[in-house]
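A single protein chain has been omitted; all remaining protein chains appear in their positions.
Which chain is which? They are A and B, in the order written, and residues in each are numbered from 1.
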Amino acid sequence: MAGDWHLELPDLDLEIFHGPFDLLLTLILREEISIFEVSLAEIVISYLERLEQKEELDLEAASEFLILMSSLLEIKSAQLLPRPGEFDLEELTPEEAREELVIRLITYKKFKDASNWLRQRFDHTRHWCFRSAPPPRLVRTAGDEEVPHKYEPARLAEALKVLLAEPPRVSTDHMTRVTVSVWERMKAVRDALRTRAELDFDEVAGSADRVTQAITFFAILEMLNAGELEVEQEKLFGQIMIYEARKKINDAA
Amino acid sequence: MTDMPEEDTETAAGGHPPETENRKPETAALARDIEAVLFISPEPVSLEVLAEVTGAGGEKLAHAVEAVRDKYSDPEGAIAFAEVAGGYTLRSGDAAREAVERFCARPADYTLSSAAMETLAIIAYLQPITRPEVARIRGVGADTVVANLLDKGLVEEAGRHRQSGAVRYRTTPAFEKLFGLSGLAELPALDGFEATAQDVEELREKLFTAAEKRNSGTL
Partner (left out) sequence: MTDMPEEDTETAAGGHPPETENRKPETAALARDIEAVLFISPEPVSLEVLAEVTGAGGEKLAHAVEAVRDKYSDPEGAIAFAEVAGGYTLRSGDAAREAVERFCARPADYTLSSAAMETLAIIAYLQPITRPEVARIRGVGADTVVANLLDKGLVEEAGRHRQSGAVRYRTTPAFEKLFGLSGLAELPALDGFEATAQDVEELREKLFTAAEKRNSGTL
């Protein structure tokens, strides 16, 4: 991600975050930070800076990060993005979203604690080395004659039937995979702005799935920060209007 | 071994003091056989296999196993006894760790990221479990992490989910070896990590307060 970011970064060490729930937990449990006081844009930016410093774009990490941010958005989204229904937000009220999140975070935390137990165990046992030598060949005798008749052929047919069965469509968990990139969405916004001066958020992402909406939102935050765009939202739950920065200035002038 | 009345199993060095009378020559020979089998086997050996191979069983076998365990109980020893993955095995001793690591040249190789550790914990406790289920708990896609764990041989496939057809995963004996677990039963009860009602309340409270601030404030 090219660009010069000279923002004051929030008091966050993103190195310590490994997953969305990690981030959420940390943000929420650290007394001094309320997630609603943390600008998503700043987190995105400081993250991108980090990527830049590493001089390599870890797409895997970037994807994870975006999903992570969409988790954050999950709380904000009910309030930030236009109304449920229009945006297919699964009809979650902010209260429901919060409750859902509490449940998920608690479940996650349980396994996080279990993984810490494993970590301690691992620190102690990781140096163990087991003998890797194979048994001596001298007495190794297994030949075809000794293969027992152990399975019925029907087992093979059963195994294949499982593979032949087309599964019922399960609704895709919106947090498991990112299929769009922030760069793609930036391009979509730029393309849309090429022919006019202003754009409603709905027009670029309104009919898209939730992850695409979230990522489009980050794309806009990024372009906003790069000075490429300006964004207006007149009231809570209101329309988000997007302008190309230059054009708006020109209009004003 | 019949001609060595007081000799202990592995080293001829030095006679034994008379107080070790409970180790009869028979037990010594049995312990030696067990020791040799544990040494030769690339995998942990279960009590059943030891019984099959030595022809001994019950208390006698158990005592002989204990004799081997005792023999390798010195924390400064080169070789140590371990009970992992449902069997007994010998491993390198902790004291020799540095030399062993230099020899294996593997230290960096065997770090596990937090993501890997979390995923392992989830799979260990909830096995068999599918990738989407792991992803849901961690809140992040599990494909790469699970692929890495598969590569390292720490998890393996365990059939498919009946409805979705998604592959389910479970931990392997290699996982138990790496973490020095005699079996999955050795994992502490998950209830022990359960958040307290107070934790839950606190979390809910903080989210709630944050939301209120949000409603009265700005983005």
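Note that in this section a contact is a pair of C-beta atoms (placed from the backbone, for glycine too) under 8 Å apart; a residue touches a chain by one contact, two chains touch by 3 or more.
Computed from a predicted model, the values in this text were never measured in an experiment.
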item: Residue among B:Val65, B:Ala85, B:Val100 or B:Leu178 that touches the chain left out of view; value: B:Val100
item: Touching residue (missing chain; options B:Glu26, B:Asp74, B:Glu186 or B:Glu201); value: B:Asp74
item: Hidden partner chain, residues of subunit A it touches; value: 129-136, 138-142, 144, 146-157, 159-170, 172-173, 176-177
item: Residue numbers in subunit B that touch the chain omitted from display; value: 1, 4, 7-14, 16-17, 19-20, 29, 31-37, 39-41, 45, 49, 52-54, 70-79, 90, 92-93, 95-96, 98-100, 102-104, 130-132, 135, 141, 143, 147, 150, 156-161, 164-167
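Simple rule for what comes next: only the chains that are shown with their structure count from here on.
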item: Between subunit B and subunit A, distance of the C-alpha-averaged centres to the nearest whole Å; value: 32
